[in-house]
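Omission of a single protein chain aside, the complex is shown with its protein chains in their original locations.
Showing chain A:
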Amino acid sequence: MGLDTKPLSTLHEKSSYDVADFPVPTGREEEWRFTPLSRLKGLHNGTAAVTGGVVVDVEAAPEVRVETVGRDDARLGRAYTPADRVSAQAYSSFEKATVVTVPKMTAASRPTVVTLRGSGAGATAYGHILVSVEPLAEAVLVLDHRGSAVYADNVEFDVAEGATLKVVSVQDWDDDAVHVSHHHARLGKDATFRSFVVTLGGDVVRLSPSVSYTAPGGDADLTGLYFVDADQHLEHRLLVDHSVPNCRSNVTYKGALQGDGAHAVWIGDVIIRAEAEGTDTYELNRNLILTDGARADSVPNLEILTGEVAGAGHASASGRLDDEHIFYLQARGIPFDEARRLVIHGFFTQMLEKIEVPEIRERVLSAIEAELAR
């Protein structure tokens, strides 16, 4: 447990494009200790050879430019440098990258939907996506992960001065998929970033959304919802690095777990560096444990290196459905299953309202419905 005492800021200081700079994780490292390495199908140790089989399909808003580029495209990797072994592996292994550009001062008239479809659990692939939102532009982007694959990727969101990007990322993989992913948002002056992550399917999904700021006024809101079933491992590792003054971040992740071996991990790291005066940040994680045999690990970490914050807080709670809630509803004639359904919906309601894309909201609602019917 000695690692726990290391300051956050030093934990996250390592970054490199070169896989060799990161030793193969053993599972004892702070950043890997919750992840079942044996189920990663070799993504972490260089043995997962590319077979292909993840098809990237983009349905873009008319104002948005979409390109498929090679590894040598100079725009790639500018907003984000890999921060762990799998991320570096993905960065050095992808063959084609997708670049989505929202031209400056343009508001995209409808969401741009990027579908990543895995052809089966035998498919192994590495990917890279760059979403560049130029100054004062605005767009909504959907990342929709379906099918099955062993897949590692990096997604860069480069949100320039005064621009707004809203992202919905749905991990709706089949039961045998393995997905390790980094989402990094780099926010320019007065940029706005909204991320809504929904993780429902996959054997192992480990998603690490992070945010950095290059100038004051950046505003990031990261919301996540997950539903973990028996034997699933769904892990979300948030990092918000406040290194410039007067930026804001808000993280809200909520999940429900049911079934033997269902495992949720939520890590919420927030660093407020000495220069980041006037930072306003709050992070929250809640887990609803619906059955025995399910486990949630929830670890908020807030490191404050300046005395001048506007606000900084965190909260984390994991618990069962409240018997009193169920009793109250049942006492009005509502049968147990329906009462349970109402309360679990209630747990997610306020977050669902934040999903900007109605079709996705409906899809998530019916996915929750289907989970509850299991």
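Everything that follows uses one rule, which is that a residue touches a chain if its C-beta (ideal position, glycine included) is under 8 Å from a C-beta of that chain, and two chains touch if they have at least 3 such contacts; residues count from 1.
One rule holds for everything that comes next: contacts and distances are computed from a predicted model.
Engineer: Given the options "Sarcosine oxidase subunit alpha", "ABC transporter ATP-binding protein", "Biotin synthase" or "Dehydrogenase", which would UniProt use as the protein name of the unshown chain?
Structural biologist: UniProt lists the chain that is not shown as "ABC transporter ATP-binding protein".
Engineer: Can you say which of A:33, A:189 or A:345 touches the chain missing from this structure?
Structural biologist: A:345
Engineer: Which of these touches the unseen chain: A:37, A:50 or A:334?
Structural biologist: A:334
Engineer: Contact with the hidden chain only, please: which chain A residues?
Structural biologist: 323-325, 327-336, 338-339, 342-343, 345-350
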